[in-house]
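Removed from the display is one protein chain of the complex; every other protein chain stays in position.
Chains: A, B and C, in written order; residue numbering restarts at 1 for each.
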Amino acid sequence: MALQSLDIKARSATTTPTPQARGAIPVAKLIDISKCIGCKACQVACMQWNDLRDEVGDNVGVYDNPADLTAQSWTVMRFSEVEVEQGRLEWLIRKDGCMHCADPGCLKACPAPGAIVQYANGIVDFHEEHCIGCGYCVTGCPFDIPRISKKDSKAYKCTLCSDRVAVGLEPACVKTCPTGAIVFGSKEDMIHHAEGRIADLKERGYANAGLYDPAGVGGTHVMYVLQHADQPQLYADLPKDPHISPLVALWKGVTKPLMSLGIGVAVLAGFFHYVTAGPKEVEEENETD
Amino acid sequence: MSQLIKRYTSKERSNHWVVAIAFILAGLSGLALFHPAFFFLAHLFGGGPWTRILHPFIGVLMFLSFMVLAGRFWSLNRITPADREWRKRIKDVLCNRDRGLPEVGKYNAGQKYLFWVMVICVPLLLLSGFFIWQPWFAPIFPVGVIRIAVVVHALAAWIMILGIVVHVYAAIWVKGTIRAMTRGTVTEAWAKHHHRAWYRQMTGK
Amino acid sequence: MTNHWVDIKNADFILIMGGNAAEAHPCGFKWVTEAKANRKATLAVVDPRFTRSAAVADFYAPIRPGSDIAFLGGVINYLLSHDLIHHDYVKAYTNAPYLVREDFTFDDGIFSGYNADKRSYDRESWNYQIGADGYVMVDPTMQDPRCVYQLMKQHYSRYTPEMVTQVCGTPTADFLKVAEMIGATATPDKVMTIMYALGWTQHTVGSQNIRAMAMIQLLLGNIGRPGGGVNALRGHANVQGITDMCLYSDVLPGYLGAPTDADAVREEYLAKKSLKPLRPNQMSYWQNFPKFHTSLMKSWYGNAATAENGFCYDWLPKKDAPYDVLHIFELMHQGKMNGFLCQGFNPLAAVSCVKKVRESLAKLKYLVVMDPLATETSEFWQDYGEYNEVDPAQVQTEVFRLPATCFAEDTGSFTNSGRVLQWHWAAAEPPGETRSDLDIVAGIFTRLRELYQKEGGAFPDPVLNLAWAYSTPLTPSPEEVAKEFNGKAIADVTDPKDPTKVLAKAGEQLATFAHLRDDGSTSCGNWLYCGAWSQAGNLMARRDTADPSGLGFYPAWGFSWPANRRVLYNRANADPAGKPWDPKRKTIAWDGTKWSGFDVPDMAPNAAPEQDVGPFIMHPDGVGHLFALKGMAEGPFPEHYEPFETPLATNPMHPKNPLATRNPAARIFKGDEADLGTVDKFPYVATTYRLTEHQHYWTKNVLSSAIVQPAQFIEMDETLAKEKGIANGDVVKVSSHRGYVRATAVVTRRLKPLTVDGKTVHTVGVPIHWGFVGVAKQGFLANRLTPYVGDANSQTPEYKAFLVNIEKA
Partner (left out) sequence: MQVTRRQFFRICAAGVGSSSLAALGFAPGEALAGVRAFKLARASETRSTCPYCSVSCGLLVYSLGDKAKNAKSEIIHIEGDPDHPVNRGTLCPKGAGLLDLVHSENRLKYPEVRAPSSKEWKRISWDEAFDRIAKHMKADRDKNFITTNDQGVTVNRWNTTGLLASSAASNETGYLTVKVARGLGIVALDTQARI
């Protein structure tokens, strides 16, 4: 089920733009943490749809299982017990996984052409058959999402069920979510839906309820409704202002062409020096005096 | 024809070429991973994953062989006051106005500076490469460290590549030089012209 | 559930107490989030733990395990003393104005008629005053001191907010906040729903927990109304259906009381069960008992059941004892049972006090386990080291293990918690030689029948004559069986008012239990399910998604018993004049000539409001029972009693009466008393529960569940952990007087120490899902800890409140 290149907005390690004539409606997944009961149905639906089975781990004193994202677990629930208001416990449960950034750091960092693509609808997808296993995507991601498989040294992460979305279905986690904490649709509709949820939360006393759609990465195609949008770090260290690391931006930004140019210039400089100044030859008679 | 003078032993020559080959392979594979324009070079190594697998091992080989080489030539590369004088006249050198240049030992200042650049860059590449080596070591380190490492690695590699471009060009430019590393000998005339102090030392003239 | 899952979206206030719906029923819980999002409904959770339900609640209040009646009694007192009740509803639809006998008393925790030796009550005095006309005496003003309303007011006046705090440990402000939220639904335009589950049933006062809430809902006028009701969230796919089919000793299919040794004569038995109306014009629907019973016997014995032989009444076994699961294992433990068939049940894991169950099973001659999965029960004889220490050589039981299909490989119907029967189809062939449960039952039965045919034996008649007209006797099809329990006309069924009008021709499937007859002209295996497979076909397989009311009834989706009714007691959704209390939430109303609307009326369709037919048609008095009459074993009003293992020395409500410390009528066998622990050695309260990632003891065999919740753990509060030097992630040993489990400690702020009766009480949480068979990490069966005591009415074991000690392992 190859997509035509026209449906692709960006492709890793590709220096020219992909064909952009056709557009697509940007999609988004909205995760309303105020509705999330942390049941992990999304985790199971993800492993079922994507044919993944992580190892049976152990309990390490928390409800989080598997304890972290892995090449086999593309989404995990992160549980935080907090008291924002003294004496009023809140159990904040965040579904962690790829945020599908509009400006994806993974794609920016990836050196393998076509290993990471961004579709016109906003989904950022890994194509493992092109992945070389360098792990650069890990350095590029501001959310610490991609994981390199220990089995095959390829990078894996949530695809936003690109195969389901491509045939007009919602992602598996969205479909399964029992409470409707995860919803899916056009990004515009999701923002609208979020506004309704935020108004409801504000009525219920969450003055700082808000939408998490961070501008630092150009917005995301996975967004959160947070009860405490002023403190995203409460939610298992969700970054307050995520952006591609300046080091990665430097490395994959200006340095790439400039350094290549520098090498080219050096070679050319040698060439022109040779044809202008000429070789340094030793004339034997000169040396024999 | 003037007499020939021994400049490098066979061991030294082999050592140099091991470093050189490792550098070329590491450089080509590194460039493949550095910029999409060079990704085609990955095909030389059997594709992207092989490039990623082989590059660090080649790098380690380069490091080890370079360390031996550096040990061999360490003392010959100490910078002397004469080198500073030579450096001041680098324009004359470049314009082939060699008359009146200070007498040069086995290595001129340019060669020495290159040596020390290599001595800094090669271990730096090894160290930074270690942090980003998938799948063995990178998973151990926090992503912040890896992000610094990738930048350091790229910078060090770039400086080293520039240095080697100069090094290779100098060998081509200064006629009679390449045979020193291929056959181990140079002509007396060459030695006398470029490395007079060394020439005296070798010949006693 | 009196209502159903989707109906929760119609609620204004939702209370979750005695359950954890978000965790145990996530997909049903969605209708809570819908009510919150679309109706601005609020959700409160009262639970010993800050649960996943609490995580999305508007308000959470903690409570000590086993003190729910104190809390609910406090709510009743709050409602009565603040006059937050739905007056018109209470007066018309409950027995609040009815007069109770003068000899009914309540004295320091004990009701009249108690026999301490038998641990039971003579319930004679728990009854109405009957007038000369044979009907109950009523005081419509509810001022008579003997009326239910006044008795109730007096009974619950002791349940002050301070008392609630003293008994439950719930901070008074938290209690009052919940009471206030509940009280706000006393108006006709506000409806609250209650979602409870095993957190209420698994206590020695389990049934009374639920009664207390039912009383609150009656006082608020919330029963029979969309968004209201008393909603038990049942734990297994077909708990409702199997309960309806009555696979337990007390009743026959359709809740027809099973005969006991006292029921020697059929006519007397039928008369006793045919309750006569206690108020004028009441339907007292159990008057139809003989029709249901006779039709059942025709289903079972076909032509062998005749009027002459009392429709084989004597072939039915009469019971001489309760024979509930605790009693069965008690008999087994005493060596009084030889054989045991386990059909998709894992009692070693599921029944309390694993040690006793294991010893019991080892005393059997033969055990037959039918299950899709390897279970602990089937391997009770196997040495699993510390998890199941046993010497197989010493176990003489012959164990058969028969592989059964799972849901995906068989066809049939399940009844959900909302009483909706839904048909499912096999999607693939089963693995290996697996057979369906139907085939296994048929296989065993036909083999037995052959033996009786060949050899004869003890009373072979019922075995030889059991109706078995399935097209292939060894593999009855689910369709045939479903048609059988629906019932059919054996002879033409005519309208009693007009004998020329044929309602169902001989041989036709029946459309409704109204067509059942007691003369042998109809057969029906379960009157409640009559209509599920009528001449119109299999109504359980209907898939129409239309919802004309917008209230989520989906009347043409599957089949809802009884009579496809979606909300029970829906007559109570309208006022006495037949007008809906809340026009926006109309189910049925009186349209001048009949009851009509969006649901099947729970009422004679032509009974005009003036006739005063009560909405609770199964009751002889037609009203909801605030006073339970003789219905409950330990009293007509719920009273707080301590759990059998209590952290307190006395019942704070009856400190001077040791008889009233624990439920005086609850089940405990001789010998098991010695297995109870005391607070000096076992100072902490423990409670067992499910987690959302797992289903009972099945999903430890399921890889995906094992991945998301791999290993056993124990939850405790931070203070207790600190006292005991336990850090998060340490391995701890939790022991009761009956056994121990060892697991990882989860130290959490979601559990908090409570101050109860002046002392600090810590609660230790014990999730249940692990065992020694499965793909999840091996663990200890949680029921190694639980006591072998049962509720006074349902005999459900007390899994939810017992005593343990905890130490770092």
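Here, a contact is a pair of C-beta atoms (placed from the backbone, for glycine too) under 8 Å apart; a residue touches a chain by one contact, two chains touch by 3 or more.
Values in this document were obtained by computation on a predicted structure and should not be read as measured data.
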item	value
Full-complex contact with the absent chain, from C:97, C:552 or C:615	C:552
Contact partner of the left-out chain, one of A:30, A:141, A:177 or A:229	A:177
Contact partner of the left-out chain, one of C:315, C:689 or C:802	C:315
Touch criterion as defined above, residue of C:61, C:110, C:210 or C:373 at the omitted chain	C:373
Which residue of C:415, C:509, C:735 or C:763 touches the chain not shown here	C:415
Of C:234, C:517 or C:724, the one touching the omitted chain in the full complex	C:234
In subunit A, positions touching the absent partner	1-3, 5, 8, 11, 39-41, 43-45, 47-49, 113-114, 117, 125, 127, 129-130, 150-151, 159, 162-164, 166-167, 172, 175-178, 180
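We take it that only the chains that are shown with their structure count from here on.
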item	value
Topology of the chain contact graph, where touching chains are joined (line, ring, star, complete, other)	line
Centre-of-Cα separation between subunit C and subunit A, whole angstrom	48
Centroid spacing, where centroids are CA-atom means, of subunit B and subunit C in whole angstrom	84
Shared interface positions of subunit C, touching two or more other chains	none
In the complex with subunit B, residue positions of subunit A that touch it	13-15, 111-113, 115, 130-136, 138-139, 144, 148, 150, 153, 245, 247-248, 250-251, 255-257, 259-260, 262-263, 266-267, 270, 273-274, 277-282, 284, 286-288
In the complex, subunit B residues that touch subunit A	1-2, 32-39, 42, 47-49, 51-53, 94-96, 98, 132, 134-135, 138-139, 143-144, 146-148, 150-151, 154-155, 158, 161-162, 165-166, 169, 172-176, 187-190, 192-194
Contact footprint of subunit C on subunit A as seen in their complex	34-41, 43-44, 47-48, 53-63, 65-66, 73, 81, 83, 89-93, 178-181, 197, 200, 203-204
